[in-house]
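Heads up, one of the protein chains got dropped from this complex, but the rest are sitting where they should.
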Amino acid sequence: MNFLLLFGVAVCAVAGALVAAPKKIDMFGVIVVAVVTALGGGTVRDVILGTKAFWVTEPVYVVIATAAGLFTFVAARFVRFSWSVMLVLDAFGLAMFAIVGCEKALSLGTSSVVIVLMGVVTGVAGGIVRDLLCDEIPLVFRRGSLYATAAFIGCLVFIALNALNAPEPTARLSGVITILVVRLAAMRWGIALPEFVVKEEN
Amino acid sequence: MNFLLLFGVAVCAVAGALVAAPKKIDMFGVIVVAVVTALGGGTVRDVILGTKAFWVTEPVYVVIATAAGLFTFVAARFVRFSWSVMLVLDAFGLAMFAIVGCEKALSLGTSSVVIVLMGVVTGVAGGIVRDLLCDEIPLVFRRGSLYATAAFIGCLVFIALNALNAPEPTARLSGVITILVVRLAAMRWGIALPEFVVKEEN
Partner (left out) sequence: MNFLLLFGVAVCAVAGALVAAPKKIDMFGVIVVAVVTALGGGTVRDVILGTKAFWVTEPVYVVIATAAGLFTFVAARFVRFSWSVMLVLDAFGLAMFAIVGCEKALSLGTSSVVIVLMGVVTGVAGGIVRDLLCDEIPLVFRRGSLYATAAFIGCLVFIALNALNAPEPTARLSGVITILVVRLAAMRWGIALPEFVVKEEN
């Protein structure tokens, strides 16, 4: 899974850099946004679990994310990135990160509630920090995304299969595929959660 | 105090969800804002103190905050929440969280300065993160709230009584009541700290 995870980091970094595009930022800012988007979720997870960030011991992730940000900065001048391809790749990153997050929490022996929450946090926190840096209401909160919800459902599948003693690769793959399917289906058919409605004064 | 703390978590979660109401967010977003508001302060405190977040070992807090957020999402369609009642309950949560924060820092043997600071941080950080997620200038910084200031005074009372060897429950209760009184009085009579005034160029 290590190679796939590196690929997920690279893809998220590219997606992060592209989100920053309309803002007037310089080369360094693009790289920062790319790195934060790619590594932010795992960092928040590790910090909450009381351990050092995963990339402190495996700096290759920093190198990959930086290179992907730099690549995007240069390539975006010559190539028009297709946003829909990016969204699919981003969904792939979301799925990978969420299940990796579950696995890390599981390996530390935390309860099911925390495992699922850490999965969702690992999947979405990078994007939240990215949107905060770019001064926007985080995408994950806007209607019609089924972004965090997809991660949530996939983490539930992972934890359920794990509780049923399914082999690790089966649980992992089922979780990843569930997230991908839910997220892509939500994008394709505009599936959305109900909106928050507050009763007005009469 | 455990039951009271759970109540404080639930109340802060409801208040958080209501703050998110005017934003166009979906069900998941409401729950996230609720959970972040209720657990954010304690999480920031634990992370700064170098320990894992308190709810990793006590996931019941996550369950309570999630349930409170979901409850608010459903109930807000049928019932009009009274904002003034919420502000009172929120003041109660602020008071509880701040003193619990002091106690945690105290139990780790840190200095008085850090104990007071951790109390204030535990009390207010959840609300700050909530306002950042909703893309607003944090309420705690706006004029006329005496929000963090109330927490600060109450933490001073707690630490002073502690230094005088007052029994733990006395110090705790005095701190909580001080915060409640200062905050509610400030709301009732519009007491405010002086505003920041900068000398203009002549």
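All chains are identified by letter, namely A and B, in their written order; residue positions are counted from 1 within each chain.
Please note the rule applied: a residue touches a chain if its C-beta (ideal position, glycine included) is under 8 Å from a C-beta of that chain, and two chains touch if they have at least 3 such contacts.
Quick caveat: nothing in here was measured; it's all calculated off a predicted structure.
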item: Sole residue of A:L132, A:A160 or A:A192 that reaches the chain not shown, by the stated touch rule; value: A:L132
item: Chain not shown: contacting residue from A:A21, A:M86 or A:I177; value: A:A21
item: Chain not shown, touching residues in chain B; value: 47-50, 110-114, 117, 128, 132, 135-138, 140-145, 148-149, 152, 192-202
item: Touching residues (missing chain, whole complex) on chain A; value: 17-18, 20-21, 23-30, 32-33, 43, 46-47, 50-53, 55-56, 59, 62-63, 73, 76-81, 132-135
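One rule holds for everything that comes next: only the chains that are shown with their structure count from here on.
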item: Interchain centroid distance [CA atoms averaged], chain A/chain B, Å; value: 29
